[in-house]
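Below you'll find the structure, written out as structure tokens, and then a few comments.
Note that one protein chain of the assembly has been removed; the remaining protein chains are unaltered in position.
Per-chain numbering from 1; labels A, B and C assigned in written order.
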Amino acid sequence: MFPKDFMFGVSMSGFQFEMGWGDERDLDPNTDWFVWVREPGNLVNGVVSGDLPEFGAGYWLNYEKIHQLAVDFGMDTIRIGIEWSRIFPTSTESVDVRDPNFLDKLDELANKKAVEHYRKIMEDIKSKGLKLFVNLNHFTLPLWLHDPVAVHYGRPTDKLGWVSERTVHEFAKYVAYMAWKYGDIVDLWSTMNEPHVVSQLGYFSVSAGFPPAYFNPEWYILATKHLAMAHNLGYDMIKRFSDKPTGVIYSFTWYDTLNPNDREILEEAMYLTNWFFMDMVKEKLDYVGVNYYTRTVIDRVEQPLAMGNFNVRWRILKGYGYACDEGGVALSGRPASDFGWEMYPEGLYYVLKAVSERYSKPIIVTENGVADWNDRLRSTHLISHLYYVERALEDGIDVKGYLHWSIVDNYEWAKGYSKRFGLAWTNFQTKTYHPRPSMYIFRDIIRARTTKEFIGFDPYKVRTEL
Amino acid sequence: MFPKDFMFGVSMSGFQFEMGWGDERDLDPNTDWFVWVREPGNLVNGVVSGDLPEFGAGYWLNYEKIHQLAVDFGMDTIRIGIEWSRIFPTSTESVDVRDPNFLDKLDELANKKAVEHYRKIMEDIKSKGLKLFVNLNHFTLPLWLHDPVAVHYGRPTDKLGWVSERTVHEFAKYVAYMAWKYGDIVDLWSTMNEPHVVSQLGYFSVSAGFPPAYFNPEWYILATKHLAMAHNLGYDMIKRFSDKPTGVIYSFTWYDTLNPNDREILEEAMYLTNWFFMDMVKEKLDYVGVNYYTRTVIDRVEQPLAMGNFNVRWRILKGYGYACDEGGVALSGRPASDFGWEMYPEGLYYVLKAVSERYSKPIIVTENGVADWNDRLRSTHLISHLYYVERALEDGIDVKGYLHWSIVDNYEWAKGYSKRFGLAWTNFQTKTYHPRPSMYIFRDIIRARTTKEFIGFDPYKVRTEL
Amino acid sequence: MFPKDFMFGVSMSGFQFEMGWGDERDLDPNTDWFVWVREPGNLVNGVVSGDLPEFGAGYWLNYEKIHQLAVDFGMDTIRIGIEWSRIFPTSTESVDVRDPNFLDKLDELANKKAVEHYRKIMEDIKSKGLKLFVNLNHFTLPLWLHDPVAVHYGRPTDKLGWVSERTVHEFAKYVAYMAWKYGDIVDLWSTMNEPHVVSQLGYFSVSAGFPPAYFNPEWYILATKHLAMAHNLGYDMIKRFSDKPTGVIYSFTWYDTLNPNDREILEEAMYLTNWFFMDMVKEKLDYVGVNYYTRTVIDRVEQPLAMGNFNVRWRILKGYGYACDEGGVALSGRPASDFGWEMYPEGLYYVLKAVSERYSKPIIVTENGVADWNDRLRSTHLISHLYYVERALEDGIDVKGYLHWSIVDNYEWAKGYSKRFGLAWTNFQTKTYHPRPSMYIFRDIIRARTTKEFIGFDPYKVRTEL
Partner (left out) sequence: MFPKDFMFGVSMSGFQFEMGWGDERDLDPNTDWFVWVREPGNLVNGVVSGDLPEFGAGYWLNYEKIHQLAVDFGMDTIRIGIEWSRIFPTSTESVDVRDPNFLDKLDELANKKAVEHYRKIMEDIKSKGLKLFVNLNHFTLPLWLHDPVAVHYGRPTDKLGWVSERTVHEFAKYVAYMAWKYGDIVDLWSTMNEPHVVSQLGYFSVSAGFPPAYFNPEWYILATKHLAMAHNLGYDMIKRFSDKPTGVIYSFTWYDTLNPNDREILEEAMYLTNWFFMDMVKEKLDYVGVNYYTRTVIDRVEQPLAMGNFNVRWRILKGYGYACDEGGVALSGRPASDFGWEMYPEGLYYVLKAVSERYSKPIIVTENGVADWNDRLRSTHLISHLYYVERALEDGIDVKGYLHWSIVDNYEWAKGYSKRFGLAWTNFQTKTYHPRPSMYIFRDIIRARTTKEFIGFDPYKVRTEL
């Protein structure tokens, strides 16, 4: 049974949802990602999809419709993202944070229209009786801080993104300004989304197509550290203006090996991917935001890769977790999503348990979902993953809410519009949002406040005893 | 919009649902099918699945639970089947129908326990506020009328099933007795289910594994005629004791060709498969029961097969309609069910239109469903097929109701338990029934009384304009 | 090393090769198979291919070209089949075999044109320096002995084929007549080809599409016994007129289980399929003709099928041996032929060893080949199977020769022209024969008289140590 105050809702971000009409009314060309997805080398070599974010879901103008959809389907919480680049299209480096009037100075630099527009969005959420969850950074950086093309090609630039400590300090200013502006209205804060994804895909696993796709293991570690610093500073900034719960949203994966004796690499992989960052920020967290999609199955390699204090002694096995064929079947027999991600709901339970034991903080499931255009897996995805959240609650793990990724189809980064995560199918031409069948299932679970009546049928073997 | 009195419900049959515990409490070993599915030659050569019907869904004892499930999900109508062999396990040939007391004589021969048990089932349906739709024959014949093994092997027998006119006359007695016994309680009558399937698969397309699997084109035509006679006699018998709507349940398919100029074979195939039987019974129908699963795509052949007055000048194309790979994708790009049946919802619209134009009778969709263990297609199946029913209503076609096949998983004839048509997944060990996600979608559509809010999302291209 | 007198050649049969022009020059409509492949029920239900044997390879008129092809590619032996129905298109029952003049009487009944034509074929073979191997019966029966359609449909008939002992006696007459006619020219005799296939597929595994496809386990055993009797009588008849080696051609398969402890069912399956017939004829064999295509993997079943003294306690596992997807990959990882037969060359070695140990007779590999239109597997098939023949020779097993199935594409029974076993691709329109690349490999092996130089490369893992 989900408790009465358990939050049910959806998560969104800025870059992936806001733009739609491609004109001055909603356009934001000032991010690294905006440039990245149209860079010729990326296009020629299939690194990005060729889809353009400016013809997307259109949340910037259509937010009321999307909020209403959440209400209609029984949700009580919406997570949105704010685009730093919209608030500060130009540099804030001239502002000294030690200056007692630094917020006023930032206010002079800020794009007032954007500040006002975000408030209108927030007010609409609140007016509909929904909880407002605001995340301040979701992958994108303002171009004045990150020139991903220059970095990618090794051209001289001082816009190094998270590799530069400068970004940390500008982030703190931005967060402070946001807390100052919206401290009165926001119910839940997150400084940033999936920081480790930014550093890992940016500087290590560069075949994923994330900017700047510049292989540099030291930068991977360095950027991770800077992101942790940025969170810690940001947390303190928020606390100056708001007493609302503040945390970080982190993408956890669960690790397995096929060789049950190989515990060692599991622990190392768990540490590098999950705990390394989280340990750095654990003093500055009112809750942990858990994003969970699937597991990762690894195998020991003969030749480890040394990387600072780390030794990457494993490789990812194809056919499991994130490494399945798109729309195929994992080697475990579980179906894989349109993204090639294995259905592995018990992994969410394992992650919740591990996070809870390590940090003893409340947890919010801040993302969980499935790329599934035809809605063939999403109903059972919802039932099985929420079943494991319920299991976690029964085991005394303090989970406060579940936010599905996402309410409408949106722009899936390097993959563009081909990967559809929406509970509602999005017609990008008409900017209309049509609930998929699974959205009714989500509503039914929210109403019932339990998955128990849904789990008799289990297409991919929810193990009822772990 | 489905009108207020539009029936929503489910269809079941006797043989496929009743047995479950395999003991005297529910066993009926007196049908041709019971013998057929355990015949050694059929088993050795994979003609039947090896699954046994006596370990099935267990409706005979669990009917209350299954009826309640229908109520819980908002349905208002249940179609059940009566097993002739349960009512008359032994021959009724000694009774002369011209005898004024023939019903009393039949009553002496009838198995009173079975007669009473069926009444209890019916009373439970009525007591739950549901409409009671009774179908009197669904594929099976009593062994005293049909020895499928003897016929299959060409052994001398006078138990020839529908090839013999004798079966027609015994059927009339059985129907009369049923109407006499249950005329007070039944709301809707059908004499028989899919008569043409019985004759076609029995004597022509014998690779489907239906008894007696004895290729004889003349018998195919002859049995079809006898089935039509049986319906006509049965209709009159029912009318003696009941003024409730009485019809026949018929499996219609829609025909297409890849060559748009080849209208001729389409019309011939439509006539042989759909109209030939229906034309023979059209005077004795208060409504037409339409079962629809998918289309059939055909191609002209050089060497036609002569068959009485018919000339079969076509062959079925693989990769479309009923002839797709199981769980695969049709050559049209539509997904195929676990049975290898293409998703082709517009075919239901075409059939409703054609039946309505030809017979000008009310129509009930008496079966429609999908073999889909994992419930990957059923939600969209329901939405898209009901969308086309709604379209038909808007076009003025007089459709009175929609009965889904089926409420729980059951025994799919020669395929056994591998093909799962249930809205609720059935645990055959525990005899428990667990709603699949799609069952909630069905409930939601019944509540909304329209598919309109569901059709924005269409995974297999519901053409909104025909 | 293959010894100097080791025979290399090809095998053919009558029905599958002779016809081609479909007119009186080569037509033989007097066999059960000729009728069977055009029976409407078989056609409607896909039991046979629809291809017709009268438009085949055309050996009857083109024999010189085909013999020359064998010569050109270094072969020294050709096996042909004689069609009983050509020699005796009408019944020989009037002739009493005890009559001292019975051969003259048979001579009166015989079709002299056919007798002469076969002699011309034989003379051409001899004139080209080739050994002449004659097999007297290869699946087909004269219609006056077997009405497969009547038997299939259980219609009364006395033309029961091998189920009737009468067939045995007529066979003895036919064999005697052949030996009398051709005793001067034939170098090697076989009474019949694959007798157990005739009985098993005819009366047990009836889904293979072999006439009469009438499931009757007792007839399966009875027909097998009659075939053994027929061989034994035939052997004695041949010996009256010829001192040349006389044997039987038998299709052996090798059995495996996945469960290594399940030796018992292996032995039972080996006995029923291989030894039961062979033991009955072992006193009348100068050599054993081994046909080998692939193995059979079996599994124990719970409910055995009783069949006379036999208890079939196993079932065939899909994905191995004969039960693979056409053109696919076996579950062992070996490629499967166009027929879905696993490449399993070591099975030939196992069979040769087992046959040699059990019967202590010389062995001729009388058939071995692969359905492979595109010649993707045949080269390696030849190398690997001949490697195992060579291994058997090294182990002291007395193998006298290897006859490949076959020299040109031909009519593959129920499958028609889709399965191509020819070393030379056959253009059935022009009656021309074009060596596939693998035919050169066969020539090279014959020249080298060893596979040793070919086996360094092994695409499907010839285990060099068993």
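The rule we apply is simple: a contact is a pair of C-beta atoms (placed from the backbone, for glycine too) under 8 Å apart; a residue touches a chain by one contact, two chains touch by 3 or more.
A quick note: this is a predicted structure, and the numbers were derived from the prediction, not measured.
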Chains shown that the absent chain touches, full complex: A, C
Tell me which of A:V134, A:A176 or A:V206 is the one touching the absent chain. A:V206
Listed residues A:P29, A:G46 or A:G333, member touching the removed chain: A:G46
Of the residues C:N259, C:N311, C:S360 or C:N427, I need the one that contacts the missing chain. C:N427
From C:T77, C:S379 or C:N410, the answer for touching the chain not displayed is C:S379
Counting contacts across the full complex, list the positions on subunit A that touch the omitted chain. 40-41, 43-47, 152-155, 204-207, 214-217, 305, 312
Residues belonging to subunit C that touch the chain removed from view: 335, 373-377, 379-380, 383, 424-425, 427, 432-438, 440-441, 444, 453-457, 459-460
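To be clear about the criterion, only the chains that are shown with their structure count from here on.
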So what shape is it, when you link every pair of chains that touch: line, ring, star, complete or other? line
From the centre of subunit C, which other chain's Cα mean sits the farthest off? A
Copies subunit A and subunit B touch; is their interface built from the same residue numbers (over half shared) or different ones? same
Using mean C-alpha positions as chain centres, tell me how far subunit A is from subunit C in Å, no decimals. 67
So what's the Cα centroid distance for subunit A and subunit B, whole Å? 50
Using the touch rule from the top of the page, what residues of subunit B touch 2 or more other chains? none
